[in-house]
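Let's look at chain A:
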Amino acid sequence: MAFQVQMSVLDNSDGSAELIIGNTKVIASVSGPIEPKQRQELPNQASLEIIIRPAKGLSTTREKLLEDKLRALLQSIIIRYKYPRQLISIVVQFLVTDEDPKFTANELNAAINCCYFALIDADIALYSSFASVVSCITENKLIQNPTGKELSQSDSHHVVCFNIQEGKADKILLLESQGEFVQEELFNLLSESVSNAEELHTLQRKYLKEKIDQDYIWK
Partner candidate 1 sequence: MDITEVISITKPQSSSQYNNIDESNDDSDIEMGESSAGGASAGIVTPGELITEDPIWMKGHGTYFLNDSTYSSVAGSVSRVNRLLSVIPLRGRYSPETGDHIVGRITEVANKRWKVDIGTRQDAVLMLGSVNLPGGILRRKSESDELQMRNFLKEGDLLNCEVQTIFSNGIASLHTRSLKYGKLRNGIFLKVPSSLIVKSKNHAYDLPGSVSVILGSNGYIWLHKTLANTSTTTTVNQNAAKIQGRDYAPGQGSISITRLEEESSWEIYSDQNDPNITSSTRSNISRYYNVIKALAYGELGITEQRVILGYEASLAYSNIGSLIDRESMEQICQEVLNSEKMRG
Partner candidate 2 sequence: MSRSIEISENQRKFLLESLKHGFRLTDRPFDHVRDISLYLSPTEYGYVEVSWGKTKLACRVTATVTTPYEDRPFEGIFTINSEISTMASMRFDTSRSNEEILIARIIEKAVRRSNSLDLESLCIIAGEKVWEITVDLNYLNYDGNFIDVGCFAVMLALHHFKKPDISINGNSIVVHDINERQPVPLSILHIPICLTYSFYNLTDKESNIKGEDADEICLLDADLLEELNRDGSLVITLNKNRELIQLSKNGGLPISAQQFLELTFKSMKTIDQLTDLIKTKIKEHEELRYKTENFKLLEASADR
């Protein structure tokens, strides 16, 4: 599956990335480790502030839900003990979206993948890499990276995020499934997603390589 990414697009953030995946365009910024406000401060690890902003209108409970999902994921992947009493602030701004507002699959998928690049750009310590894929099942047919239209016609849709150990999809960090599906379908989907995530990771490496070359262009 193809995506395009550009890193260090924002001057004021410590790390940022702009990702176009399918018809979704999203930009993420990471600032940190920086000084937290008193109420945010944790004595032995970094606190995470995650803000998700919609492409249209003002932030609602839908965005809050996305924030919580993303927080649960990132909390387990960032080495927070490396930054005691610090804050890592992550803002995800959707620019172009392609799904009915009652769905969040495409956006969640884009946000996770975009955060990976923004966190790497900010050089925040991670336990491992991660990659997320989205798919839906329509009449027993599996569709990877559905468009908004395909999503709304599907019977069920799923977002799976794996952590990547030594280039291989390892553990499932997040699985979001909605709709009607049977166990077999899900297992089938998971095994399909593994190869997709690994494919995605190869692409991630390609972009990270380009970033390093860009960072040391003056060498």
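Note that contacts are C-beta pairs under 8 Å (C-beta built on N, C-alpha and C of every residue); 3 or more make two chains touch, one makes a residue touch a chain; residues count from 1.
Selection rule, in plain terms: all candidates are chains of the complex that A comes from, given by their letters.
As the structure is a computational prediction, the values presented were derived from the model and not from experiment.
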Candidates 1 or 2 all belong to the complex; chain A touches number 2
In the complex with candidate 2, residue positions of chain A that touch it: 10-13, 27, 29, 31, 34-35, 37, 49, 51, 53, 55-58, 89, 91, 93, 95-96
